[in-house]
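Structure in structure tokens, see below.
Here we show just some of the chains, and they stay where they sit in the whole.
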Amino acid sequence: MFSQRVENVRKNSSLVHCITNYVTVNDCANVVLACGASPIMADDPSEAAQITSNCQSLVLNMGTLNKRRLEAMILAGKQANKFSHPVILDPVGAGASSMRREALKQLSKEVRFSVIKGNISEMRALFAANIRPGKGVDAREADIVTEANLTDQIAYAARLSSMTGAVIIVTGALDLVVSEKQAYVIYNGHPMMARITGSGCMLGALLGAFAGSNKEAPLEAAAAAVAMTGICGERAGKKVEIEQKGTGSFRTYFIDEVSLITGNDVEQEKKIKRYEYKDSWRIEDEG
Amino acid sequence: MFSQRVENVRKNSSLVHCITNYVTVNDCANVVLACGASPIMADDPSEAAQITSNCQSLVLNMGTLNKRRLEAMILAGKQANKFSHPVILDPVGAGASSMRREALKQLSKEVRFSVIKGNISEMRALFAANIRPGKGVDAREADIVTEANLTDQIAYAARLSSMTGAVIIVTGALDLVVSEKQAYVIYNGHPMMARITGSGCMLGALLGAFAGSNKEAPLEAAAAAVAMTGICGERAGKKVEIEQKGTGSFRTYFIDEVSLITGNDVEQEKKIKRYEYKDSWRIEDEG
């Protein structure tokens, strides 16, 4: 039940350690507070590991990456692994430069992730970062997810899940939340989410809050976070249309909705399909 | 009169140099502008001292601290001391890591502060950072401030004031603003302030603006800044409730209120008690 996942976040007031970019850091902190958890944004190597010890989850966001912050990510990531805290990776722009491709390779090698979320091109970079020599390269390529190629793309994400051990979230017009044998396809969302900065980063931060308060059900927790984010986008988008406002107000209203939504709302308004792998990927549950 | 303190800020357009964290830096800059002062956020050691020379006050905020920014804080702090500019310390998360405890110790040793503001756990860290060997440790401990332990907590803050030479502000459900022999207890505020990031940092920045424009009355200026912040929280909270909005709107409305409120409004809506030390801490003034 998604409602339970949302309510657990509201009840537990868990601490989410975010090492993130300075573009959307304020949005990330505010959205974590809005959902009922508490953020700590410390990113210096000299304290990153110590800070993460006292938190319930860790979010690593690769936007505006630099050497110092990468070092902090690795130190905090290893510490979180030691304490079995869920670690979320948001490989922002992972394919955009050699530096980020290298960083993604290093992070993939040194830290075990519970959840990895990205768009198609970030997923391609993730795939490349996780190929081991002599293992051969899968011919299948990540592609924009549509109804037509849905099970292919689920299979691709499941392969990534098996390579990394993480729940894989592929964002786009449809969102996929995939483990090795199970998957959610999530249809919630609003086009205005792509017209503000921070929609993706805020989802990454929320995934941290959901993972920290729902350790018994990581896949469902991730799916609930994705659905809730999409629903809050829909609600904010509707308000903006009615009031004839623009993207500035959308951003504010999105955080409003995260602070107001209940588990029950998410349960009622979610638009999902659930798949399972049995010989092939099959729909188990519609809606 | 608090009204005078507020109006002085509006009239003087003083320059406030803030060395602060990147999570809430935008809120801090906007709130300083909203109250009538002007912010400069330069944080590089190569210019920090020079920048501060041309300002009227300096705010040091320890959030997302790193070595480079700490160096800038010390350079700017010493320069501000040389020029007798008020220096405000906001020791964000001061007890959260060894790095921050060390930084607080170093700042306490090298810079003289006019105002230090923090929650209970930050005050404990401040106490620890200011104990001198051979001076003995006070048995009294900082604790959540309630009506029941009020004078004890005022006495604790007054001890901190005497150790540091600064006006001490302890934030919580009640806020204390305390010097060695005088204290304000401030009852203004709204629960939503704890549900956004930046409430505390914005108060820190406002304390800089108030100190820079009210050098003749540092304690009253600090108390006025705390009361004004609480009143703006109350007003923003009321609007959010009426319009059934959430924490995103609260943040926007809070800054709105800071830009709109007058000295007279603060005078009318403040909820304070004033204490003085004469053998013991006694109420001098109610309301």
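Each chain carries a letter (A and B) given by its place in the written order, and its residues are counted from 1.
FYI, a contact is a pair of C-beta atoms (placed from the backbone, for glycine too) under 8 Å apart; a residue touches a chain by one contact, two chains touch by 3 or more.
Note that this is a predicted model, so its numbers are computed, not measured.
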item	value
Complete-assembly copy number [criterion: all chains share one sequence; 2 shown]	3
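Criterion: only the chains that are shown with their structure count from here on.
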item	value
Touching residues (chain side chain B, partner chain A) in the complex	21-24, 26-27, 63-67, 93, 96-100, 195-198, 244-249, 251-252
Residues on chain A engaged by chain B in the complex (per definition of touch)	22, 25-26, 29-30, 33-34, 39-44, 46-47, 50-51, 54, 68, 251-260
